[in-house]
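The complex appears here minus one protein chain, its other protein chains still in place.
Here the chain labels run A and B in written order, and each chain numbers its own residues starting at 1.
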Amino acid sequence: MNWTTKPLRALLVTALLSLPAMAVAPQGPAPGFRLETLDGKSVALEDLKGQVVMINFWASWCGPCRQEMPLLDKLYAKYKPMGFTLLGVNVEPDPKLATGFLEKTPVTFPILLDKDSSVSKLYQVAGMPSTVIVDRKGNLRWVHKGYKPGDENAYLDQIRALIREQ
Amino acid sequence: MARLRGKLHRLAAGALLLAAPAMAPAGVLPEDRADILYHRYSGGGITVEGPSVLVRKSVGDSFSVSANYYVDAITSASVDVVVSGASEYKEEREQKSVSVDYLRGKSTWTASYMESSENDYDASTWSVGVSQDMFGDLTTISLGYSQGKDRIGDSTDPAFSGEVERRNYRVGLTQILSRNALVSLNFETVTEQGFLQSPYRSMRYRTITDTWVLAPEVFPNTRTSNAASVRLKHYLPWRAAAEGHYRFYGDTWGLRAHTAGIGYTHPLPGGKWTLSGSYRFYKQNSADFFSDLFPYEDAQNFMARDKETSALTGHTVGLGASYEFQLPFAPWIKRGTANLHISRMMIDYKEFRDLRGLPPGTVPPGSEPLYSLDATITQLFFSFWF
Partner (left out) sequence: MLLASLAAVAVAGCGPIEPWVKPYERERLADPIMVLDPDPVSSAYLDHVYEVREGARGATGGAGGGCGCN
């Protein structure tokens, strides 16, 4: 790489790094996984094929994650009858921290425990929170890094569009 | 009637709270909060007490504004006041500041304004700063600039007026070292010009009859300083935090200073009480133009006997307790804390002598005991997050 392209590449990296929380549209199948829920059941991503799946990576210590939870609950309640499900993947090693938060701010969607961060690594979680939307065929369609009030509008549009795909 | 002055106000303009913008971690706005502090400094014949109230509120998703009101109510019969022949005086300094933070992506831009006034000193400072998260949010770089102007009066001489213009340049880097530790490096340059001394203090020189007499100090009218500091904070496995810091300082007056400190924070099981302790060491040598006793009149171009420019060593020990509570009758307040911090500051002056009760002629000049002071600093404050 000669001396002009290196700085240009660096500037491009800088430009991308400094963009606000944005949605990226990747391609390909969503990596499969199986995790335990808070109630002790077991959930695998494969079993949910045929539904639109939103996977939200969150932690009790993350302010924007806590802010987002009630809004995600509304999305879940509204679109569940239309073949949509939401998995709240908690990334903390101690499940008591998740239950502590949920006691004050309960949600109705399933909470999965990624105690050893294997699924976070699998999905290359690059920011907290991260929200990933998988279509009915099991393909990764949208990745959102971070949460700012107003992002839920983008979620709404994307979920509706994916629900219509049969 | 000469009085103790200079320092309190000069530094009011310098680095107080929002004059040096409280840098928010970029990526999220600072939390909404209100703090009400009662502060009291008592030692060396001086008592300074008063409130400091801060309110911070986010506006929309991108802005956070804050305002601070601070008062120093001073009663002073310090060594400088007594030696000058003045009687104890009382006065009040009032300081107000506002700041705005703007969050855009991983950058936070801050602008703030501070002004303070008392009967013979007015100061105002504008500051701007930016803080940027990068490298997976492991690194935060910040830059800051402040510009201030002070107007100095002399309550004993209505015809006197002085001015100071000041600029501060700040660069900082905070780096996450591991899951448990972070380090913060800061560098600050301050340049000022104008009337940089107190109109009320004096130096002394030896007379031909081997006593001494007070005379006006003469300070340079410029001062440039550089300070570099490092701070490390480490999480301890039993859920506690330990902190250490060091700062090196040097300026064009020949002052060199080392500051070092450690701190420890320990939340007690139960989630309500947190205890903390700290120790701070400070050592400076004297300014080039400082002398407790000049050999004769007009011995040098610049002459100072201001004890804050003397060689000195200070030790400060602090203890704090904090209690967290909820207010069920006010659910919009997420949580609150009640806090009490008490510090004991002990300063030994290595070249400044205590002339109280020893007027010229009583003892050979220069044989008076070196001065030292002990002060107790009390802070009682309530913080609310909403």
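Definition applied: a contact is a pair of C-beta atoms (placed from the backbone, for glycine too) under 8 Å apart; a residue touches a chain by one contact, two chains touch by 3 or more.
Everything numeric in this text was worked out from a predicted model, so none of it was measured.
Asker: For the chain left off this view, which of B:180, B:207, B:222 or B:326 is in contact with it?
Answerer: Hidden-chain contact among the options goes to B:180.
Asker: Out of B:142, B:155 or B:197, point to the residue that touches the absent chain in the complete complex.
Answerer: In the full complex, the listed residue that touches the missing chain is B:142.
Asker: Going by the contact rule already stated, which one of B:164, B:203 or B:287 would touch the omitted chain in the full complex?
Answerer: B:287
Asker: On subunit B, where is the contact patch with the chain that was removed from view?
Answerer: On the side of subunit B, residues 7-8, 11-12, 14-18, 20, 22-28, 35, 37, 39, 41, 52, 54, 68, 106, 108, 131-144, 168, 170, 172, 174-176, 178-180, 182, 184, 186-190, 225-229, 231, 233, 235, 239-241, 247, 249, 251, 253, 255, 257, 259, 265, 267, 274, 282, 284, 287, 308-309, 312, 314, 316, 339, 341, 343, 345, 347, 375, 377, 379, 381, 383 touch the unshown chain.
Asker: Which subunit A residues touch the hidden chain?
Answerer: Those residues of subunit A that touch the unshown chain are 6-7, 9-11, 13-14, 17-18, 20-21, 57, 59, 61-65, 91-93, 97, 114, 117, 120-121, 125-130, 146-148.
Here is the rule we go by: only the chains that are shown with their structure count from here on.
Asker: Taking each chain's centre as the mean of its CA atoms, how far is subunit A from subunit B in angstrom?
Answerer: Here subunit A and subunit B have centroids separated by 46 Å.
Asker: Over in the complex, which subunit B residues touch subunit A? Could you list them?
Answerer: 27-28, 61, 104-107, 132, 134, 136-137
Asker: In the complex, go through subunit A and note every residue touching subunit B.
Answerer: These residues of subunit A touch subunit B: 17-21, 63-64, 126-127, 146, 148-150.
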